[in-house]
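Heads up, one of the protein chains got dropped from this complex, but the rest are sitting where they should.
Chains here go by letter, A and B, matching the order in which they are written, and residues are numbered from 1 within each.
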Amino acid sequence: MTAVPLLEITNLTVEFTTRRGIVKAVKQVDISVAKGETVGIVGESGSGKSVTSFAVMRILDRAGRVAEGSISFSGFDLTNAPEFAVRDLRGREMSMIFQNPRAALNPIRKVGRQIEDVLRQHARTGSGDARTRAIEALANVRINRPEDRYDAYPFELSGGMCQRVVIALALACRPELLIADEPTTGLDVTTQKAVMDLIVDLTRERGMSTVLITHDLGLAAAYCDKVVVMEKGEVVETAAARDIFARPSHAYTRKLMRATPRPGIALRDLLPEGAPVAAIKQPAASDAALLSVKGLVKEYPRVHTRSLISRYLRKGNETASAPFRAVDGISFDIRRGESVGLVGESGCGKSTTSMMVMRLLDPTSGSIIFNGQEIGELPARTFAGNSLRSKIQMVFQDPTESLNPRFTAVRAISDPILRLDKPMAADALRARCEDLARVVGLPPDLLDRFPHQLSGGQKARVGIARAIALNPDLVILDEPTAALDVSVQAVVLNLLADLKATLGMSYLFVSHDLHVVGLLCDRVIVMQNGQIVEEGITKQVLEAPTADYTRALISAIPHPPV
Amino acid sequence: MMKLLLDRLLTTIPALIGVVVASFLLTRVLPGDTAAYFAGPAATPQAIEQLRQQLGLDRPLPEQFGHYVVDLAKGDLGKSLTTGQPVLSDIKARLPASAELTLFGLILALLIAVPLGIAAAVRQGTVVDHACRAIATAGVSLPVFFTGLLLIYVFYYILQWSPAPLGRLDVFTSAPRGVTGFYLIDSLIAGDGETFRASFSQILLPGITLAIFSLAPIARITRASMLSALSSDFIRTARAAGLGARTIIVTYAFRNAMLPVITTLGMVFSFLLGANVLVEKVFAWPGIGSYAVEALIASDFAPVQGFVLTMAILYIVLNLLIDLTYRVIDPRMRNAS
Partner (left out) sequence: MTAAPARTDAAALPTAKRQTALMATLSHARHVIGENPVTGFSFGLLAILLLCALIGPSIVPHDPLSSDTAATLQAPSARHLFGTDQLGRDIFSRVIVATRLDMAIAIFSVTLVFVVGGLSGIAAGFFGGWADRIVGRIGDTIMAFPLFVLAMGIVAALGNTVTNIVIATAIINFPLYARLARTETIIRRDVGYVMAARLTGNSDLRIALTTIMPNILPLMMVQMSLTMGYAILNAAGLSFIGLGVRPPTPEWGIMVAEGAGSIISGEWWIALFPGLALMLAVFCFNLIGDGLRDIVDPQRRT
């Protein structure tokens, strides 16, 4: 590594003009990136990590401006340079890739043409060999049959494939610096690993510098040389990746590090040190099965993309294509007081399964026996009127989306009581909601707020209070922390564990993240393509997986050194 | 491409059936004596009775509908009491005048509104943007017949720049030999500059009137969809890749922004074809709109029904064209075979 940094951010302050006045999104930030170095910028939402990178690329939106400080690239002052000069650097000397790769590509232009646009812009190619160069760029990101992919539109490619195209586009002109802003968020875990490996291989190979912006300390630890931790627009710590995990010096870094799920820890280890917590009581799970699922199948008819007329013409000899099996004959039990994790990547059928158990969706075949009663045959449409409704409840993935924007917190929590319980006086109802709020750790004075006036963690607590309001026997947790920052996730997971211990419920925890599931669950079920590929005691599955797929899942999750 | 066209044609069938049924219901099921409608106000009771039998109105409803469909298929829309001609031939003769005026107005509107909307989006919050918003809101608020009258007052009565608002040509010029039925095009084909100038000066005011009315929705949607395109993720990628402002605005943003604009054109056509009726009345334009209005005043119902049907079929065809254009531009809409 050379002494002269490739990118030098000094005393950077970025301001945004909003309706409530000027907001400083980034405050006096210093970051330097040496040639060939990989630097991770880590922080939770609102830490200013993305804004910093937008300022470097000079693509802040209209409301934002650099108020103070300087950014220099190879000794060239980016903050005061004219727009045309910066534009010439972008894509040629420094590139950026984003999260949500599908949206990052022009939906109505062939991906090959989009790469050509960049090549042409920077005059790296005459029109003759532009196509060849674009295909070469696609081949470099390990896309099979690049000649064919050249003509594909983004909607014809998978999310991981789109991210490869975006990387090809960013690296087409062989820049010196690549800024990757949450490049794997929203992708499946195994795809995440492939994409990250690709980025690191390509940039190392070419001696490039990389800035990796992420909320995931584990990811930064696994791939970066140096880590910069940001909180509320400020840099709180900068250190070599190895050191920062061994000896985190700032309290925030320690908190963040502790909150990151990793192998070999217990739930309580996620909370900040010195937090006053009692050990989790472990109620013995009884042997009686609370829920018993047998041979559950859900089929969907295949969508006909064939045109009307050709369907008409071929009516006679068309063989009926087999319906798509989202859930393909699975069986499992959940005992009383037990928590079971249902793990898999998107499209594996875990959500469909939970919706059927929840009785929001009718199975095609198979049985769901709850508390000794067959509920799989009761139609989902009228299950709201069944007395068992109050016994199976759910905590949703996105706490914001799961709360009616027009209901206050107290109205949301009281909804199940009003609908499914005995009528009660307003005072008693209020008192009961306040009790519930206390149980889930929500300050009762927040009860009269609307969802948009609550933080993500508070909304999650409202959702949990609503789910436990009627003392259900089974609560389905559908990725309950996926939309939350890690520090909030740590608190919510602990809360869920405590609630289970005090109230004696069973959990079915649906998630894509084996580590998170491992913290809360006694047993794990791994699903792939609608089928169960592995099932067992959590510890065993995590430490000695038998299925190849489980192994791939476990190794794909990056984590900080223990 | 051919298959796509056929395929799309099939999907217009439900709309066509709907239109035919609706136009039938309008006269047969609703209150009032259909025979009296068609016979006109001056008819004697005997004449009405005779017409009732002639139209088959004494038969059961499904049978009447069958006859109605058969007549339609033969192109028989009945006879106009005012002109004494079959409605179909009247409409055929007058349709080019309406089509020329509508298209003229639309093209004028597009030429102004699309660049205006793009400019407003690119320079969001500047004078251009505010002007665009003001024009858009004012444009939809102006009753089209009122705009027409104002233009006549200013350009004909006060400034005397414009000829008398009486039809497609002044009395001294004769119509060009009909090829397309559009005077502007026919006169150019005939190489007759005089006639071209005369018909152009006649069509200008009504064309502007229609354009003012339809530019508002076009400018509005262009601005909105351009704004959303410009703030989308792929534009951020394009900027981060250092693409030039022109490429970003034209190749990346504009082509994507065009999709909602094309969709809105259907609605714009709906407005235009309606406004056309009013403009034709104001400017004494000899199109099918003024034909229908004259028939309405004379309580001559057959031409009105013919007019409504023609407009509906025309509108379905226009929507078909819009849909096909959309499919050509947007690869996601093409049927991958």
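Heads up, the rule we're going with is that contacts are C-beta pairs under 8 Å (C-beta built on N, C-alpha and C of every residue); 3 or more make two chains touch, one makes a residue touch a chain.
Remember, it's a predicted structure, so these values are computed and weren't measured experimentally.
Taking the complete complex into account, A:N404 is the one of A:S158, A:S331 or A:N404 that touches the chain left out. For the options B:Q53, B:T137 or B:S174, the residue in contact with the chain missing from this view is B:T137. For the options B:L169, B:L227 or B:A257, the residue in contact with the chain missing from this view is B:L227. The residue touching the chain not shown here, chosen from A:R109, A:R149 or A:R466, is A:R466. Residues 14-16, 18-19, 21-23, 26-27, 30-32, 37, 137-138, 140-146, 149-150, 152-153, 156-157, 164-165, 220, 223-224, 227, 269-275, 277-278, 281-282, 292-293, 296-297, 301, 304-305, 307-308, 311-312, 315-316 are the ones on chain B that touch the missing chain. Not every partner is drawn; the one left out touches chain A at residues 358, 360, 381, 384-385, 387, 389-390, 392-394, 396-398, 401-408, 410-412, 414-416, 418-421, 423-426, 429-430, 448, 450, 463, 466-467.
What we mean here is this: only the chains that are shown with their structure count from here on.
Each chain gets a centre from the mean of its Cα atoms; for chain A and chain B, those two points are 50 Å apart. Contacts from chain B toward chain A in the complex involve residues 3-4, 6-7, 10-11, 124-125, 231-234, 236-244, 247, 251-252, 255-256, 259, 329-332, 335-337. Interface of chain A with chain B (complex): residues 57, 59, 61-62, 87-92, 95-98, 100, 103-109, 117-118, 121-122, 153, 155-156, 166, 169-170, 305-310.
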